[in-house]
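With one protein chain removed, the remaining protein chains of the complex are shown where they sit.
Here the chain labels run A and B in written order, and each chain numbers its own residues starting at 1.
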Amino acid sequence: MDWSLPLNISTQGVQIDNLFWLIFWLTAVAFVLVEVGVLWFLWRYRAREGHRARYTHGHLGAEIVWTAVPALTMIFLGIYSGRIWAGIKSPDSFPKDALTINVTAKQFEWNVTYPGADHVLGNDDDFTIRNRFEIPAHQPVVVNLESEDVIHSFFIPELRVKQDAVPGKVIPIWFEATQAGDFQIACAELCGLGHYSMRASVVIHEPEDYERWYNEQTGAAQTAAAD
Amino acid sequence: MSNSNSAWLALVAMVAVGCGGGDAGGGDEGMESGGEMEATAPAVDPAIAATISGTISFTGTAPAAEAIDMSEEPTCADKYDSQPMTLGYVVNDGHLANVFVFVSEGLGDRTFPTDQASVEINQEGCRYHPHVLGIQTGQPLVIHNSDDVLHNINTESTENRPFNISQPSAGMESTRTFNTAEVMIPVKCDVHGWMHAYIGVTDSPYHAVTDASGNFTIEGLPPGTYTIEAWHEELGAQTMSVTVGESETGAADFTYDENAAYAPVPMGEPLVVSHGESAAG
Partner (left out) sequence: MATMTAEPSGIPVREEHHPQPFIRKYIFSTDHKIIGIQFLFTTLFFLMIGGLLAVMLRFQLGFPGEAMPGGSILPETMAPGGIILPEFYISLVTMHGTFMVFFAIMPLLVGVYANYLIPIEIGTHDMAFPRLNMISFWLFLISGLMMLSSFWVVGGASRSGWTQYAPLSANPDASGVFTGQILWCLSIAVFGFSSLLGSINYITTIVNQRAQGMTWFRLPLVIWALFITAILGLLAVPVLTAAVIMLLFDQTIGTTFFLPGGGGQPLLWQHLFWFFGHPEVYILILPAMGFVSEIISNGSRKPIFGYKSMVFAIMAIAFLGFIVWGHHMFQSGMNPRLGMSFMVTTLIIAVPSAIKVFNWMATMWGGAIKFTTPMLFAVGFVMLFTIGGLSGIFMAANPVDIYIHDTYFIVAHIHYVLFGGSLFAIFGAIYFWFPKMFGRMINETAGKIHFALTFILFNLVFFPMHGLGMEGMMRRIYDTSRYTHLSDVQDTNTMISIAAFGLFASGLYFGVLFFWSLFKGKPAPDNPWEANTLEWTLPSPPKHGNWEQLPTVYHGPYEYSHPDMDRDWLLQNERPDIVSPAHEVTIRKGEA
């Protein structure tokens, strides 16, 4: 195990990782202050012959400082986080030119429905592949998440994407990959005995390769339909 | 001291509850928990036992089998030299395999000793072997996993208590029995959605599954008149009446035609797929 976040291949992921490390450094400062402080006090103020504890009930100034500093830090973090959150989740932030794919989770597989040759979801030329999610890099993708049975969660670590799939709801999310490669979808919400084995391949293509793959699939689908 | 007495009381109460026991697990395991063994009639005298056999044919063009994409499970995909195909219609030279044939009427109130020989179903290459099987109530079904991947065996029975058990690695084996006759029980694996099998449970030992040439044989029958039922997973069920005398072999040949409709067999619980409104909190 190494103490790092996985490879980041997502536009959103840059912001998420930056926030993570910002919080890491802020908490590291607090951590050192408290832990070293405690250990130092334990040694410095240990009971000794002839030494008596100070009789003091408090100090308003000190209390104000250590109330205000954490409060201001939290306010800052709140504003910073809020901006990133809105940029990812707000309906306005969803890109207009995205490739839209439906993903339906069920115990224990991911059924990925692509829009077919007409590039429109919801009609007869859609095709569904079990456990394979293929997208182009450098293009925004919208995923409409559904579930057939229980709550699952669509998690692609390198894309920094996670969204629960809830039966009875269609939940859209978006992201954009910054490079090609092979990754996986992992289910991140307990969904039964096969939860640990509910994976799908994520294949991210360079845009031209994706065109080629897509045409192969729609061609094959058309051939199958014609039979 | 008071404290230790409270502790002992708690411990005793816990043990008392714990030892209440009760079998764990869906379905009935092993042989001891099978259905009541009714007073058994003497086994049919082999000197007079009759046989019913036949061939099941298919006329017309069967829908083409579809390729199964196992690329997401390399452990299984690697076991195949040629492309694995779906088994909805297995037709060889006009003969239909994987048809479950059994005696549905004519045995009267007779009961039969439960065959203790176990029936095996094996998961190999992410498929069930056999695809269709028959078993008697109380007879042990041994479920074996030959793949080093997680399979779950999810039986969607309605008359019997359904069970859903996992076998995460190769070599694992579980045994189950069914208490009640039920035709058919669908079996699926939720991890590998293409895996399907069907189990026909009958009170009598008189059942068979057609082989690749569409042939079946049911032996050891008491002489009499019987309704023979054939069941196919896509086409449905049909029946015919056959009379056999002592030591006779009766013929029961069925034909399924692609254009005809046959009686559907209700199997398992219907799947309810819920699609809903957009996410709006």
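Here is the rule we go by: a residue touches a chain if its C-beta (ideal position, glycine included) is under 8 Å from a C-beta of that chain, and two chains touch if they have at least 3 such contacts.
Quantities reported herein were computed from a predicted structural model and do not represent experimental measurements.
Novice: Counting the whole assembly, list the visible chains that the omitted chain makes contact with.
Specialist: For the complete complex, the undisplayed chain touches A, B.
Novice: May I ask which residue of A:161, A:177 or A:204 touches the chain that does not appear here?
Specialist: A:161
Novice: Please identify, in ascending order, the residues of subunit B that touch the omitted chain?
Specialist: Residues touching the hidden chain, for subunit B, are 1-7, 9-11, 13-14, 17-18, 20-26, 29, 150, 162, 164-166, 168-169, 172-174, 269, 272, 274, 276, 279-281.
Novice: Name, in rising order, the residues on subunit A that touch the hidden chain in the full complex.
Specialist: Considering the whole complex, subunit A reaches the absent chain at 1-6, 12, 15-16, 19-20, 23-24, 26-27, 30-31, 34-35, 37-38, 41-42, 45-48, 51-59, 62-63, 66-67, 70-71, 74-75, 77-78, 80-82, 84-86, 88-90, 107, 149-151, 153, 155, 157-158, 160-164, 166-169, 171, 183-184, 186-197, 199.
Simple rule for what comes next: only the chains that are shown with their structure count from here on.
Novice: Could you give the separation in Å between the centres of subunit A and subunit B, each centre being the mean of its C-alpha atoms?
Specialist: Distance between chain centres, rounded to whole Å: 43 Å.
Novice: Could you pull out which subunit B residues touch subunit A in their complex?
Specialist: Those residues of subunit B that touch subunit A are 64, 66, 69, 71-72, 149-150, 152, 164, 166, 190-194, 271, 273-279.
Novice: In the complex formed with subunit B, which residues of subunit A make contact?
Specialist: Result: residues 106-109, 129-132, 146, 148, 166-172, 192-194, 196-201, 224, 227 of subunit A touch subunit B.
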